[in-house]
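All protein chains of the complex are present and in place, except for one that has been dropped.
After this line comes subunit A, so read on.
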Amino acid sequence: MFALPEKESRAPSTCPGPASTQDLDSNCGDGLERECSRKPDQKLPELYGVGDPTAGFSSNSSHLSSRGGIIKWFWDSAEAGYRTYHMDEYDEDKNPSGIINLGTSENKLCFDLLSKRLSQSDMLRVEPALLQYPDWRGHLFLREEVARFLSFYCKSPAPLQAENVVVLNGCASVFSALATVLCEVGEAFLIPAPYYGAITQHVCLYGNVRLVSVYLDSEVTGPDTRPFQLTVEKLEMALQGANSQGIKVKGLILINPQNPLGDIYSPAELQNFLEFAKRHELHVMVDEVYMLSVFEESVGYRSVLSLERLPDPQRTHVMWATSKDFGMSGLRFGTLYTENRDVATAVASLCRYHGLSGLVQHQMAQLLRDRDWINQVYLPENHARLKAAHTYVAGELRALGIPFLSRGAGFFIWADLRKYLPEGSFEEERRLWRRFLDHKVLVSFGKAFECKEPGWFRLVFSDKAHRLCLGMQRVRQVLEGKSQVAEDPPACQTQEPRDRHRHAPLSAHPGECGTRNPGSTHLSTLPSLVCWLFPFKLISSWSQYGY
C-alpha cells in the first residue's frame, strides 16, 4: 500500500468522487476494469473524469516491457473477483453452496433453444473454403447476412451494405480496433458514466486510448428528466474540461440500450448527441449490443441505424454482436457497421488478430438468416423469460425497499444500495460487495462502472430460476443483516424509497451529499507512476487499485 502523496492530498473536499476512493477488487463479474483520476484543481470536478487505467500500476518486472507490466497488472486485477468465483462456482449438484454469479452480464435463459438450433444439420457444414484463410473482413456470405439482418432489425430506412460490415471476434475487438485506427496514443473518447467498465481495457490494451467519463448523477432535476440522464450540456462540459487539460478527444461512445442503466436513448436524444459530436468533429461509436434484449414492448427502442439521416455518417460507427442478444458471449462474434471505407479498411487490417473460425462464421450466417426461428421462436421466448426473471428480481428488491432503475432492456437492474452505506464511501461500497461475495453471491459494484456516487450495484437477472432465487435469497440475507448495522448512524437512513414504481424509482436527497464525509476517502492509494502509456505528463492523475 502506498501513501497518498503530498501534492495530491489536497484533493478538494467537494469531490468525494471516485478519484479519491479505493477500488480494491477491480473485477466483480464482467472482467471489468475501471479507471479513474482527476486533476485536483479542475473547475468542475464532478462533471467529468479523465481515465487513467494505469494509475494504480506499481510493480516492475525484469521480464516484461513497461507496457507489458501494465498489461499484466490488468490481468491480475481482472482476476481478483473472478478468481474467488471460479474457485467456488455454484453447481446445483456438485457445489450447491458455491457462489452464484449475478455479476456477469450473460443471458443464460435460452441455452435450450440455442443448443437445439445450433445442432441442426444446416449448422454443421464443413467445407474446405471454411478451413482456409478467410477474407479478413469476414466471409462475404456472413457480411451479407449481417447487412440484411441489421437492415431488418435496426429498421434501417435503406438496405445496409455488406461492404460496410467488418466481422470480428466480439465487440471488445471492435472497440480495440476502432480506438487504434481513430486515435493516436493517449487521445481519448468521451463516455457517459456509469458505463460497462471493460471498455476501459479494450481501448487501452493495444490502443493506449483512454476514456473521459461524462459523470451522470441519480438526482432528478426536473419534471421531464430521469436519473442518470445524459444531456448535451453534460457532454459539452466534459469535452471542454478535457480540452482544457490538453486532452485530445476524438470520439464519443454511446451504449444503447445502456449498460448498466438499462436506459434507452430516444431518437431525439440520439439525434442531439450525434449533432453534438458533429459540431465537434467527434466520431460516435454506438454500441447496440443489447438491441434485441429490449423485453418491454412499450420501451420503443430505436437503433441509430434507423434514423432517416445521420448527422455525420462518415463518423458514425455502429457495433453489434450475438453475445448478449443471442446469449452467446463465448462465441466471440461481433460486427462493425460503418459507411466510412477508410475506417472499415483500417479495422479490417487489424482483423488478422481478431479473426473468427470459418465454421463459426458459417453458423452465424445460418443463425442470422433464420428469420422464422428468430421471430417466432427465439425472440418471443427470450423476451418472455427475461421479463419473468426481471419481474421476480424487481419484486424482491421492492420487498426490500430498495430503489432501482430498470427500463425493460438488458439483463440487469441498477440498484440503489446507498442506504446501506453509512458514510457513503466507495470503501463501504466495496466492503458491501465483499460481504455479498462472502455470502456466496457475486454482484457488480458501481465503482466498476465508474459511477461517481457510491452505493450503486448492478444485479444480473438473466439466469435460471433456481440460481436466481438462491442468489436473491443471499442478497436479502446480506442486506437484512447489513441494514440493521447501518441504522446506527442515523444520518444515513434518510432515504426511503419513496417511489416503488420501476420507471421513476430514484430520488437522491440533495442534502445527502453533505452527510457523506469526503474525508472517508482517506484510503490508502497508489501513486500513479508516470503513465507509461500516455505522453501527457501534465496530468497528474491518481487512482487506487490493489487488494
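Heads up, the rule we're going with is that a contact is a pair of C-beta atoms (placed from the backbone, for glycine too) under 8 Å apart; a residue touches a chain by one contact, two chains touch by 3 or more; residues count from 1.
Here is the rule we go by: contacts and distances are computed from a predicted model.
Per the UniProt record, the absent chain's protein name among "1-aminocyclopropane-1-carboxylate synthase homolog (inactive) like", "4'-phosphopantetheine phosphatase", "T-complex protein 1 subunit epsilon" or "DNA-directed RNA polymerases I and III subunit RPAC2" is "1-aminocyclopropane-1-carboxylate synthase homolog (inactive) like". From the options A:L140, A:V299 or A:C469, the residue with contact to the chain not on display is A:L140. The residue from A:L160, A:C183, A:L336 or A:L479 that touches the chain not shown here is A:C183.
Within the full complex, the residue among A:L118, A:V220 or A:V377 touching the omitted chain is A:L118.
Remark: the omitted chain is touched by one listed residue; of A:L150, A:A172, A:L307 or A:L336 this is A:A172. Here the missing chain is touched by one residue of A:L216, A:L230, A:M285 or A:V343, and it is A:V343. When the missing chain is restored to the complex, the residue among A:P192, A:P257, A:G327 or A:G424 that touches it is A:G327.
One chain is missing from the display, and on subunit A it is touched by residues 31, 61, 63-69, 71-72, 74-76, 78, 86, 104, 106, 108, 111, 114-115, 118-119, 123-124, 126-136, 139-141, 143-144, 162-163, 169-170, 172-173, 176, 180-185, 187, 198, 201-202, 205-206, 250, 283, 314-315, 327-333, 340-343, 345-346, 348-350, 352-360, 363, 532.
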